[in-house]
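The complex appears here minus one protein chain, its other protein chains still in place.
So that you can tell them apart, the chains are marked A and B in the order they are listed, and the count of residues begins at 1 in each.
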């Protein structure tokens, strides 16, 4: 069965890829036909699926990272993810569903640090060739006001 | 023996109930004759047990949630708990004592997010009908100045 520790280890590697600026490794945490979305709690309550960021394949995630690397619109910044212990809602040998809380700090080139985003990942994991992958990750932000600031993945 | 992973899973479910606004599920994490208290480090050092919130039964916790649901004095807000790994101080098959650090962010309806409370849970767990329950949770806040702002449970 996919267990809590395996999900913890997966999430640690996921966050490390983003926060250490190894963004090119980020899409590989997902299946090829994955669903990835960033939204906020109010949208989710009202059944508005559009969200802030939307992708329905790993190729779209790769495009997003490629675009980030050439964009000049964002001030240089990094994130630091702190992820909680997953709440495992269902798990068997091949798949699992879990909710994992996150806090993300944003660190600007000036050194300024702020608590940038909080929320919960709503995840569906599958095992693919023995490795865990995200079939779906919806990052539900608690605040409605992070929309226009998002540069890096959550 | 009650082990670290079981405590981690318990805390994940506890935090999720509060942060997803399923507050009515919160009292069920405690035993019927539980002790629940919110205080701060300075009070604890001086042996002042009164604290900021005090309850000595699950019924009192249920009353508190019922009151929250009808109160209009609080601006609409939510919390996001990030809990650390418990430090297990004693554990056997039927009970355990542990200290678990927390950070709680508060998100106002306006979207404003702030690091609201930090501290440590001092916990005593018991096994009841095969399920873990809190016989006692004392949330010791690091700061003396969160008192009057507390709406939701820590």
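Just so we're on the same page, contacts are C-beta pairs under 8 Å (C-beta built on N, C-alpha and C of every residue); 3 or more make two chains touch, one makes a residue touch a chain.
Just so it is clear, the structure is predicted and the values come from calculations on it, not from any experiment.
> Among B:13, B:96, B:120 or B:138, which one touches the chain that has been omitted from the display?
That would be B:120, which touches the missing chain.
> Which one touches the absent chain: A:2, A:15 or A:61?
A:15
> From the list A:23, A:103, A:117 or A:141, pick the residue that touches the absent chain.
That would be A:103, which touches the missing chain.
> Hey, which chain A residues sit against the chain that's not shown?
Within chain A, the residues that touch the unshown chain are 5, 8-9, 11-13, 15-16, 19-20, 78, 80-83, 103, 105, 107, 110-115.
> By the contact criterion defined above, which parts of chain B meet the unshown chain? Give residue numbers in ascending order.
Chain B touches the chain not shown through residues 4-5, 41, 82, 84-88, 99, 101-103, 115, 117-120, 142-146.
One rule holds in what follows: only the chains that are shown with their structure count from here on.
> Take the average of all CA coordinates in chain A, do the same for chain B, and state the distance between these two points in whole angstrom.
About 27 Å, centre to centre.
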